[in-house]
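Input: one structure, supplied below.
Removed: one protein chain of the complex. Kept in place: all other protein chains.
Should a chain be cited, it is by its letter among A and B, assigned in written order, with residues numbered from 1 in that chain.
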Amino acid sequence: MRLRLTPRDTTYFDLLAEIARHTVTGASLLAELLGSSRLDRHAIAERLSEAEHAADDATHSIMRRLNQTFVTPLDRDDIYGLASALDDCMDAMDEAGHLIVLYKIEELPMLVSEQVQVLQRCAELTADAMPRLRNLDQLPEYCVEINRLENQGDTLHRTLLGEMFDRATDPIALIKLKEVVDVLEEATDAFERVANMVETIALKES
Amino acid sequence: MRLRLTPRDTTYFDLLAEIARHTVTGASLLAELLGSSRLDRHAIAERLSEAEHAADDATHSIMRRLNQTFVTPLDRDDIYGLASALDDCMDAMDEAGHLIVLYKIEELPMLVSEQVQVLQRCAELTADAMPRLRNLDQLPEYCVEINRLENQGDTLHRTLLGEMFDRATDPIALIKLKEVVDVLEEATDAFERVANMVETIALKES
Partner (left out) sequence: MRLRLTPRDTTYFDLLAEIARHTVTGASLLAELLGSSRLDRHAIAERLSEAEHAADDATHSIMRRLNQTFVTPLDRDDIYGLASALDDCMDAMDEAGHLIVLYKIEELPMLVSEQVQVLQRCAELTADAMPRLRNLDQLPEYCVEINRLENQGDTLHRTLLGEMFDRATDPIALIKLKEVVDVLEEATDAFERVANMVETIALKES
């Protein structure tokens, strides 16, 4: 095991910020996909996969580095946890995009666009916050805002489910749409998990 | 960071017991909800949410305290894990109640009431066991009994699924009911996860 005693390796913050920036790309590709015709969606889902692979690469760089460095700027487990949770955000958004294409869903309810807008806002706030882990700057504000967004996403999700089941006539169409809507909700939950970890880190390190 | 060298902070046991008591309230509200007409269910689901928020507050108190105390009466990770797992029990029961209201499910099979009875028993045993973490008293008995209840819940769940699919004529009604039944099974699993952690703690500390 190589020891690196000085100075503390700050590449971690850059890599975490990089994964978060890929989620910003992912969320805006999802928004683009929703606004496109079925013919164009396949190509957009491919770009979404590219963003997902890029996030994966950055996550692997963090894992490799964690196993080779002795001194880390945050607890090893916290860095590992943040990278995994950011990766979960990306994976869920990628899955939602691919399901829409795979299931050939023609039209999605308006509230699905609102779910994606919540995800876009979550991704932007997270990408802004990651570099601030360095100096623990304005992290509580970010955590409060993500929690507010997650509550908003949760309400949207429940309203959507209520509407979908009230109007449902085609059970197969319902199964498809429900999976998309549930996976988008999982993406919001994953962003909240990132924010909860940041809150814990901010408390410990301050 | 404040150091508290003596004596060991026992507030953790009180807070864990508090979350567990909220799950007792939650399970009995679920039972009440099942026995009520659709008109009354909304108000009961609201009270279930209040119990869920109260459990959330207690969980957050534990997390904050963990990040500010140096000496803890159990391993930090074990306290964190127990609080999270207890919170999962509460979340799943809250979700089940809200889905029943949201999906406007008129009648539920008898076996769903039996699932909830298993949850009530799990919650009571867990609330009894949490204070005994202090002196590691009679914990193996509690773990064995929860494992027995989880097996019973598992059998109920499989029997219910079999019945539901055998009798199903309305696929949309089936989708709704299956989600409720699956979430109740997740709640039982979460109680088993708590008991498994307690078993591990009892082995380590004894």
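The working rule: a contact is a pair of C-beta atoms (placed from the backbone, for glycine too) under 8 Å apart; a residue touches a chain by one contact, two chains touch by 3 or more.
These numbers were taken from a predicted model, which means no experiment stands behind them.
Where chain B meets the chain that is not shown, the touching residues are 158, 161-162, 165, 168, 171, 174-175, 178, 200, 203-204.
Although one chain is hidden here, its contacts on chain A can still be listed: residues 1, 63-64, 67-68, 98, 102-104, 171-172, 175-176.
Definition applied: only the chains that are shown with their structure count from here on.
Rotation angle, chain A onto chain B, C-alpha superposition: 120 degrees, expressed as a multiple of 5.
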